[in-house]
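Here the complex is missing one protein chain, while the rest keep their positions.
What follows is chain A.
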Amino acid sequence: MSGNGASSSSLNMISGEDVVNNNLTALVVDDSPLLRLLHEIHLKKYGLKVQVAENGKVAVDLFHLGASFDLVLMDKEMPVMNGVEATKELRAMGVTSMIVGVTSKDGPGEQQAFMEAGLDYCFEKPLTPEIISILLEELNKHNKKD
């Protein structure tokens, strides 16, 4: 289930109502200020420390500068550097963060192409509280194994 390229359908549907973790960090990468705010507030509700980036290049530059995040929410369509390119670059750099793609519901191959770039999961935007709590459960389990 964990690791790059796992499909969204392989997630366990565990109830995550009480997933509150003050140790996790997240990066929200999206060119839409609205989506950045939305996902930021969602994640902060669960106690995560959140940073935002307005495109893939800003996200990659953060990692180049030594930043690290447990979770990256990556939008697909962005100017300067899109989510597919950014994900490929992060994986090539050796980044092992959980990278979750966020896409619009368009085209049958859209999620597949994005997954192949190195995502752990891919969902339609916006992420729902249920999906976020499931992702955090997976993240917590993954971190306990390390």
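Throughout what follows, contacts are C-beta pairs under 8 Å (C-beta built on N, C-alpha and C of every residue); 3 or more make two chains touch, one makes a residue touch a chain; residues count from 1.
Methods note: contacts and distances are computed from a predicted model.
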Checklist outcome for this item: In UniProt, out of "Histidine-containing phosphotransfer protein", "Cell cycle checkpoint control protein", "Peptidase S26 domain-containing protein" or "TMM27 protein", the chain dropped from the view is recorded as "Histidine-containing phosphotransfer protein"
Item to check | Residue of A:N23, A:S68, A:S104 or A:N143 touching the missing chain in the full complex | outcome: A:S104
Checklist entry - Looking at A:N23, A:S68, A:Q112 or A:T128, which makes contact with the chain not pictured? => result A:T128
Checklist outcome for this item: Missing-chain contacts on chain A, rising order, are 32-35, 37-38, 41-42, 44-45, 77, 104, 106, 125-126, 128-129
